[in-house]
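Below is one structure; the comments refer to it alone.
Only one protein chain is missing; all other protein chains are in place.
Let's look at chain A:
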Amino acid sequence: MPNLPKVPLESWISEGVNWLTTHLSGLFNLMQRSGQSIMDGLTNGLTAIPMPLMIAGLTVIAILTTPKKYGFPLFTLVGLALIANQNLWSDLMSTVTLVIMASVISLVIGIPLGIITAKSPKTAAIVKPILDFMQTMPGFVYLIPAVAFFGIGVVPGVFASIIFALPPMVRMTDLGIRQVPVALVEAADSFGSTTWQKLIKLELPNARNTILAGANQTIMLALSMVVTASMIGAPGLGRGVLSAVQRADVGSGFVNGLGLVILAIIIDRFTQKLNTKPGQKLVTRPWRRWAILATALIMVGGGVVNAATSQKSSGQKVNLGYVSWDSEVASTNVLAESLRQHGYDVTMTPLDNAVLWQSLANGQVDASVCAWLPFTHKALYDRYKNDITLLGPNLHGAKTGFVVPDYMKVNSIADLTNEANKTITGIEPGAGEMITAQKTMDSYANLQGWNLLSASSGAMATALDKAYKTKQDIVVTGWSPHWMFSKYKLKYLQDPKGTMGKGESINTITRKNLKKDNPKFEKVMDKFNWTKEDMESVMLDIQNGATPKQAATKWLKSHQKLADSWYK
């Protein structure tokens, strides 16, 4: 159809979202703020319960609800203990908060909506296609509008999760209500029940098990969204999985994933217990019910005591945003550890790159040391430059380009012919370097017919590792500082046309009003700088198995003077 103009769907949608963002900002802010404080409260409440007490309590409840069976209580005990043992307890609590919040809101919206669709075919005809849409549209698509509406953090995460998790709640409620036998509805009518009485006394109790099955699905779907939600700053186990994927850290990815699986199984079993036949009580003996109540009270009591006795950190709160690239994990951890040593209360929020810039622009994040300029992040900088402050480079001599192992003969992009199956192994689609890589491929005639494969930074590193070990050809989109240059013998391909950018620097950017709000912290950010070698040494430590925090502390210890200079 060469003559038909393209329908400008994309711009309509963008404009629609923009319109909503500006016109409903008051509402969104209110929701963001109240949502955030409710969820902070919930997470704090959950974390306040001492971990051993919570594990013991949940195990006891598992025992009380599954009389004469040992599998489930044992699983609860061992599973939770394992999560705690892996230092994932507070992540687990954050994830639980997200899941509870998303599920509760889905229930609160979904059940009434399901009732309405069951009773009104007209509403059903409108709602059903919307539900299909919500469920089949990939969850990532909601992330940017979610950030535009609610900023970063757990609130947009909950928003995106609800969109994904709500449909089964509506559908199953609708189904449950419509499945109530006509004869029973007729019986209720024949005694003169009002619509409301019929609903409360007949339909909902009868639909109960179907509704509970819907709730179970909803909870599971909310749980499946935690990884996606972590891309926009929702804390928890999802964040661990995401950053492990970005770093190709198989071990850590699995451990975090395992935490999610354990959580899913425990939630699933507990919610399935609510599913009972008529006349069958959830917990048969009254003493068991009292015991469960008592256990719950003890847990809450433990939380209250703990919260009352533990002191709150009194430092200044600052929020550093970063992208989970190896280089930025290193720099942000070093900076954060250093700030902590100087009494700041630092939150580190790993984000998707585009989301990071967006959240600096709307002031959700105070600062970041992740901006590769003038080339790699040019597009983002151009877009947000009026809404952020650029404080300048914190590291010079950064570089991006096509990287090949030393053993390959080729030295220049212009000399590439048919190496590596004419494939360049790239990183995340949409990353700055991918855009320049694409530009490069378009401007070198010899690269016609070549492929730019997009994957993730971690997958790129894994592919490189595999090729290197077997001495295969490989061309990757690389950047330095990066630990791969310490680990393997690699070289940049020359770039006679300069399309991959010349030398770059990594820059510090802050939100617009930081200087006014917190000049002392802004000054530290402005002064923060180190070298490529510094960064690579931290990166290599992490690559060799140290946690980012350990590596950062180690580096700080041996570079006391440099670190102190940031505060002068």
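Everything below uses one rule, namely that a contact is a pair of C-beta atoms (placed from the backbone, for glycine too) under 8 Å apart; a residue touches a chain by one contact, two chains touch by 3 or more; residues count from 1.
What we mean here is this: contacts and distances are computed from a predicted model.
Engineer: From the list "Nitric oxide reductase subunit B", "DNA polymerase III subunit delta'", "Aspartyl/glutamyl-tRNA(Asn/Gln) amidotransferase subunit B" or "Quaternary amine transport ATP-binding protein", give the UniProt name belonging to the chain omitted from this structure.
Structural biologist: UniProt lists the chain left out of the view as "Quaternary amine transport ATP-binding protein".
Engineer: Touch as defined at the start, partner being the missing chain; which of A:Val99, A:Leu143, A:Leu202 or A:Met525 qualifies?
Structural biologist: If we include the chain that is not displayed, A:Leu202 is the one touching it.
Engineer: Out of A:Val108, A:Ala125 or A:Ala187, which touches the unshown chain?
Structural biologist: Considering the complete complex, A:Ala187 is the one touching the chain left out.
Engineer: Could you list which residues of chain A touch the chain missing from the display?
Structural biologist: So the residues of chain A touching the missing chain come out as 183-184, 186-194, 197, 201-202, 205-206, 208, 278-279.
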